[in-house]
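Yeah, one chain of the complex is gone here, protein chain that is, but the others are all in their spots.
On to chain A.
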Amino acid sequence: MSDASNIEQSIRALFAEVYGTQNAGAPAPELKDETVLLETGLDSLGFAILVTRLEEELDYDPFSLSTEAYYPRTFREFVDFYVANQPA
């Protein structure tokens, strides 16, 4: 199990990178706990790419591991979802 702050760091770093590649190099907006991810300027395709890049980096996809029926909406929910659904 990775600790929560490492996972959060990976998410922040890859979010910034994917945001830049999907928005012509524009700097990523600040992520607060309550930031709604799809309102940051990253669209569903960008969000999908972020999830795929995270799978490469963290070696798991919480969406396929989770038994919860849930799509995280805010940044905090997204981080918590990755922390809660790590492979056993």
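Simple rule for what comes next: a residue touches a chain if its C-beta (ideal position, glycine included) is under 8 Å from a C-beta of that chain, and two chains touch if they have at least 3 such contacts; residues count from 1.
Rule of thumb we're sticking to: contacts and distances are computed from a predicted model.
One chain of the complex is hidden; its UniProt record names it "Long-chain-fatty-acid--CoA ligase", one of "Cytochrome C biogenesis protein CycH", "NADH-quinone oxidoreductase subunit J", "Polysulfide reductase NrfD" or "Long-chain-fatty-acid--CoA ligase". Of the candidate positions A:13, A:26 or A:45, contact with the unshown chain belongs to A:45. Mapped onto chain A, the footprint of the missing chain covers residues 21-22, 36-38, 44-45, 47-49, 51-53, 56, 61, 63-64, 66, 69-73.
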